[in-house]
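And now, chain A:
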Amino acid sequence: MTPSVLAGLVGAALVGLGLYGLILHPHPLRKLLAFNLIGSGVFLVFGIVARRGAAAGLRFDPVPQAMVITGIVVAFAASALAVALILRLSAETSRLTLDPEAWTKPDGKDAT
Partner candidate 1 sequence: MTLLSILDVELALLIVGVAIWTIAARDLFGAVVGYVAYGLLLAFVWIRLYAPDVALTEAAVGGGVTGVLLITAGKRLGALKNAVPDAQPRLAFKLLTAALAALVACAIGAAVLMLPDPPPSLAPDAAAAANGAGAGLGNPITAVLMSYRSFDTMLEKVVLILAVIGVWSVGTDKAWGGAPAPFRKAKSYPPMVFFAQFLAPVGVLIGIHLFWAGANAPGGAFQGGALLAAMWMVTMMARLVEPPPVDAQWLRLSLVAGPAVFLIAGLAGEIVAGSFFAYPPSLAKPIILLIEAFMVLSIAAALPMLVAGPPSERTDP
Partner candidate 2 sequence: MTTLLDLFTLVAVSAGTFFFFAGTVGLLRFPDSLTRLHALSKADNLGLGLVALGLIPHAENLLSALKLIVIWVLVLLSSASTSQLIGRALRRGRK
């Protein structure tokens, strides 16, 4: 098994793990972590395509690698925006739920 194939399989596993966490965790920050796991898994799968592209006599294919670099920065920007939204939501309502019905039914458990 070459390192590229192994890294690709790790990427696939990361996407699966991230998807599981994204759906099941109620906490928005945990969802964000899970989403970032999916993202890095996708980058890895994309990255092994780069490793395989030795066709031009290079040791790697620079095109996917360059796009992964761009992708990492964009993923960070999106995470930062998400964190700002989550923090504002918590400051505004002192709760963090994404449950749409939470707004309609009065909930005695956590006083707002």
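A few remarks follow.
Here is the rule we use: a residue touches a chain if its C-beta (ideal position, glycine included) is under 8 Å from a C-beta of that chain, and two chains touch if they have at least 3 such contacts; residues count from 1.
Behind the choice of candidates: all candidates are chains of the complex that A comes from, given by their letters.
Since we're looking at a predicted model, the values are computed, not measured.
Shown alone here is chain A; of the other chains of the complex, listed as 1 or 2, the one that touches it is 1. Listing the residues of chain A that touch candidate 1 in their complex gives 1, 3-21, 23-27, 29-30, 33-34, 36-37, 40-41, 44-45, 47-63, 65-70, 72-74, 76-81, 83-88, 90, 94-97, 99, 102, 109-110.
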